[in-house]
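We show some of the complex, not the whole, and keep each chain where it was.
Order of writing sets the labels: A and B. Residues in every chain begin at 1.
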Amino acid sequence: MTPANQYLAILHGPNLDRLGERDPKWYGSDTLAIINAEIESLARELGFGTQTFQTNVEGEMIDRLHAIESQCAGVIINAGAWTHTSIAIRDAVSQLPCPVVEVHLSNVYAREPFRHKSVLEDIVVGKILGFGKDSYLLAVRALASRHERSRQE
Amino acid sequence: MTPANQYLAILHGPNLDRLGERDPKWYGSDTLAIINAEIESLARELGFGTQTFQTNVEGEMIDRLHAIESQCAGVIINAGAWTHTSIAIRDAVSQLPCPVVEVHLSNVYAREPFRHKSVLEDIVVGKILGFGKDSYLLAVRALASRHERSRQE
């Protein structure tokens, strides 16, 4: 059984506070609050707490990454536009003591070329994209499964 | 309820017949048979049949893609090395009447640069990579969820 104090950190980057108000073609119509609630619900079902966070300020995301504690079982990050450019966030991510999954709501490869490059992709465990809010939910499952497996070893 | 004749097609490209015998650093130690069995089990649980296929011959993969029928609820393809080069397979994938998910066992972005490019990525629904055999299982869930949602609309 996973200890009660094990949690997942869910981090959302710039403009994601506007989900549900933005072009539904790429991002769907659910708000961030709804998505966070679904993530929390699934995580609880799989035995994990959650900590969710959104910011439009790069430095606040970095501070948040620094604050990840060792009982964190995994990080799910949708760094939004910073995915493509922020080496500062990459550096903070690369220091984390737990597995990280990169997610995107939309299929970034079907969009502008500048969205095809991720500065995080080679330092995360894996990447899930294109499934709308399911991208997050699948990442919760991926981390739970990985956690289970590493506990068995 | 999903009709009994709905199925998922799971397609594996070149060298994947050697899983479990290859360098476990990137691909884990399970054989393709074991992975197919786990996929089948999860799909059944979620109400889908499965059709699995592996080939090292590009033309056979194309033929198999041509044979996908309309009652197919989704395709999961790990095109292996062809992911990076085969426009012929891209063309066959682009004609499919159902959603396609691209999966990879390893995090291809943490490997050689030539593995970073996918000729399929802009025509699939989404992409899951880096979770070993879980990449396939998450893709099964992604397609089931999507199928459920489109049936509700």
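We adopt the following convention: a residue touches a chain if its C-beta (ideal position, glycine included) is under 8 Å from a C-beta of that chain, and two chains touch if they have at least 3 such contacts.
Note that the structure is predicted; figures quoted are calculated from it, not measured.
Summary of assembly composition: all chains derive from one sequence, 2 are present in place, and the complete complex in the structure file consists of 12 copies.
To be clear about the criterion, only the chains that are shown with their structure count from here on.
Taking CA atoms, the transformation carrying subunit A onto subunit B includes a rotation by 180°, reported to the nearest 5. Computed centre separation for the pair subunit A/subunit B is 23 angstrom, with centres defined by C-alpha atoms. Interface of subunit B with subunit A (complex): residues 107, 109-110, 118, 121-131, 134-135, 137-138, 141-142, 145-146.
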